[in-house]
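My questions all concern the structure below.
Missing here is one protein chain; the remaining ones are kept as they sit in the complex.
By written order: A, B and C. Residues from 1 in each chain.
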Amino acid sequence: MSAPAAVLPARGWTRRFRANPTSWLGVALIAAVVLAALLASTIWPLDPLEQNVAERLMAPTAAHPLGTDTFGRDVLARLLHAARISLLIGAFSIALAMTIGSAIGIAAGYLGGWFDAAVTSLLDVLLSFPTLLLGLMVVAMLGPSMGNLVIAIAITELAPFARVARAPTITLKGRDFVEAGRALGFSDLRLVVVHIIPNLLSEVVVVASLWLATAIRTEASLSFIGLGVKPPTATWGGMIREGFENILDAPWLALAPSLAILVTVLGLNLLGDGLRDAIDPRARRD
Amino acid sequence: MTEPLLEVRDLTVEFRSGGAWHPAVRNVDLSIAPRETLAVVGESGSGKSVTALAVMGLVPAPAGRIAAGSSIRLSGRELVGLGERELDRVRGDRVAMIFQEPMTALNPTMTVGEQVAESVRAHRGLGAQAARREALRVLDLVKVPSAARRMDDYPHQFSGGMRQRVMIAMALACHPAVLLADEPTTALDVTIQAQVLSLVEDLKREHGLGVLFITHNLGVVALIADRVAVMYAGEVVETAPAAELFETPRHPYTEALLASMPRVDRDVGALEPIQGNVPSIREIGPGCAFAPRCAHAQARCRESRPRLEPEGAARSVRCWLRTASP
Amino acid sequence: MSAKPILSVEGLGKRFEVGGGLLRRPAQVHAVVDASFEVAERACLGLVGESGCGKSTLARCLLRLVEPDEGRIVFEGEDVRSLDGPALRRLRRRMQMVFQDPYASLNPRRTVRQTLAEPLVVHGLATGEAVDARVEAALAEVGLPPDSAPRFPHEFSGGQRQRIGIARALVLEPRFIVADEPVSALDVSVQAQVLKLLEALRERHGLSMLFVSHDLGVVRHVCDRVAVMYLGRVVEEAPVPDIFDRPLHPYTRMLRAASPVPDARARFSLPRVEGEIPSAMDPPGGCAFHPRCPSALARCAKERPALADLRGGHRVACFLHSPEAAP
Partner (left out) sequence: MGEFLLRRLALAVPTLLLAMTAVFLLARVVPGDPALVILGDQATQEALLALRVKLGLDRPLPAQYLDFLGGILRGDLGRSLITGKSVWAEVLAVIPYTLELTLAAIFLGVLFGVPLGVYAAVHRNALPDTLTRLFSLAGLSFPAFVSAVLLLLVFAIQLRWFPVISAPRAGDVLDHLRNLALPAANLGLIMTAYVTRVTRSSMLNVLGEDYVRTARAKGIGRRAVLWRHALRNALIPVATVVGLYLGTLIGNSVLTEIVFNRPGLGKLILGALNQRDYTLLQGLMVFFAGLIVLANAATDIAYGLIDPRVRYR
């Protein structure tokens, strides 16, 4: 009397997601950040690059609600525009890492044998390697630019995606419905594309939302170290770095971008967590 | 008749699903005498496992609960309503349980000896050495070969049949009055099943146990049961001494079940399947739960629920067709 | 043997390597050793044995879902092991499989229509409306309502899912069905429905079948002949009445005696079963059954009896019954 074996995409996950208040908090935070990034110039029409030496390091006022930095630039405007950069770099690098990483993971899981063994041990190394150092190394080699930053962050996140895609591929490959497909004369390509990928997509997407948070963190860290997008373009990490240099005189400079990162990353984590709790069959055990 | 060891009266267990409570077990009455094996037979969703968990006080809260008015008496003592601490003193001591999957039911990171000794230590307050000696004695009792050497092994080093023996050893370590066995042989091969069944039978006879044996296999029932309770959709639909049940099944469900079973001992000709599917606990109507699949169902069967009525001295049946006719 | 066989298997063998790693030699498991049998046209051969005896592996070898290591498989005059690419695909049109677990054998993200239509499209057997027509016909044949087509597997009960699995195997109009424990995951009351369905379909389409099961009762009901496997080898093969009422091999007898019967007179007629099933990684020498055999002879520990033909198509690998049958 076997209980219905939990099939990967659990039914009714949208209902469970909606029933979880913390997922809603995540949605709200992310929506706020995305809107702020999209409507940056509308919300606060000051130029983030305009310098005004006379007004440098000013504490928050009505004209500059978050104060000004060492060059007298408006911090709020910079904060809003930096959101675009962070989200763009995060999104692009995740898209890249997800596509390539999942492809590697699916191939390794499906083909098995020595190929899988080689890929797995490579992934283990890559996975345990300090993300930040890896990114650092890549950017140091390639030179800092937005494209290179995207590549560097994507490289640091290939392994998690490959790993996440590989495990269910192996499970699914052993499932009777894939075996039935082979017995029905379906090609490997068809089995992978029609029968395996749709069943693991939800898991990959969940991981994507969690790793998007990490990507944004990595980007900020690299900018903080000075390997991010080149100044004067505003980034959160870069702003914290500048604020940090003046931390004794103008502590608010570091505070605002710190909170921005926190809100974004927390929002993404809440969202991803909510998604995973809703989808992951293990989390559903009551 | 001797005083029953275990007496279950009007047991109803409910589970929460989609915001409402649904009964998985409804008004179940059972009793077990010393040296008696009561087989509870039913298909998936019949509520047989939940009944056993309720006796153990292990209905998972807060998703499930035992409804008010239910009574479970063990050697005359009421178990429903006891606190966790009091239940802990009864569980594993006066009443013990073995489960279907001997693989997952044993802790993988504790040696077999430790796991058996653990119950003795908990209930008898023995020291480590004494508990270990006791564990060895019980492992020998359930015929684990070279138990003295093997008691320091881990469960994954045992075969399925041996693991089930270990489970039985754990259950019997404190000489319980009642043993609940929840499909203990379903995961085993038939030859190993035969060994485990004989072991349970021997232990029952030697120690005067009362055994509640849950299974879905009528063949197993025939081998081990003194009396049988047939469950369907959370209810007991028929109880009878084993010999009489197979000879003259009274409930249409029992009858249909026997007619739909292919047999190893003779050619049965055409099988007569029961139409439809086992209902889920959420879709049971006001009438007899079996009515939608019953070949003899009448209007009344769909409208109101029959009671479990005694038939003769030792039998009872829950069916309008039986109770209505003289 | 009766008529001309649709399938004949000779000396089939399959080894798996398990464990192993960098500093460890993998252990070899002989999942199937030297299996030979035939299935006659329109007949049903049962394959029984306990877990780990290799019956499922053997079944999968026939369709080359598992690649056999040695032996010959001839299906409708064609050497199955030499087929590749399109020829293998054509084979799988004529030989189909029904799986054990009705929950795992259907893709949860595909509707019943998609599941049934896919094989037709892949094999180019139908296009456009013809596909729908054949899907509907297949549903009707397995006793499911036409409105099942747009629904997903999780909306069905176990028995209904198994019907969908059977329909999927049937849309290609195969000649041979390999059924791997098709009813053992089902409730008793539903099991008979599916068995009856298989029976009817065999009749209607003149199918031949290999029926793998651990349940002797089911096998007795469904099959014409039965092969009993123990630790990778066929130890006895005979027509159903012989196997069940006059079993010769001590293992078959033990299996038969241990299989419970719903009859109260059977109470405590339990056989004294000796020992456990040995690990397939390290099978006993000689006759693999000798450590558990109540009537083992001295030679059973040293020599392995070959599968010898007795009268009436009864084959058995045991020195008690064919003393001359040394390897």
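For the reader, a short list of remarks on this structure follows.
Quick note on the criterion: contacts are C-beta pairs under 8 Å (C-beta built on N, C-alpha and C of every residue); 3 or more make two chains touch, one makes a residue touch a chain.
Just so it is clear, the model here is predicted, and its values are computed rather than measured.
Of the candidate positions A:28, A:43, A:142 or A:167, contact with the unshown chain belongs to A:142. Across A:98, A:254 or A:279, the single residue that touches the chain missing here is A:254. Of the options B:7, B:36, B:93 or B:255, the residue whose C-beta touches the omitted chain is B:93. Contact with the chain that does not appear here is found for just one residue of B:122, B:243, B:268 or B:297, B:122. As for the chain not pictured, it touches chain B at residues 56, 58, 84-85, 87-93, 96-97, 99, 101, 104-110, 118-119, 122-123, 154, 156-157, 167, 170-171. Panel shows chain A; residues 22, 121-122, 124-133, 136-138, 140-143, 213, 217, 220-221, 224-227, 237, 240, 243-244, 247-248, 251, 254-255, 258, 261-262, 265-266, 269-270, 273, 282-283, 285 of it touch the chain omitted from the view.
Everything below uses one rule, namely that only the chains that are shown with their structure count from here on.
A centroid comparison over C-alpha atoms places A as the chain most distant from chain B. Measuring from the averaged C-alpha position of chain B to that of chain C gives a distance of 32 Å.
Of all residues in chain C, those that touch two or more other chains are 158, 187. Those residues of chain B in touch with two or more other chains are numbered 43-44, 216. Those residues of chain C lying in contact with chain B across their complex are 50-51, 157-160, 187-193, 195-196, 214-218, 220-222, 244, 254-273, 276-277. Listing the residues of chain A that touch chain C in their complex gives 1-2, 4-5, 7-9, 11, 175-177, 179-187, 190, 194-195, 198-199.
Within the complex, the chain B residues that touch chain C are 43-44, 159, 161-162, 189-195, 197-198, 201, 216-225, 242-247, 256-258, 260-265, 267-268, 270-275, 277-278, 293.
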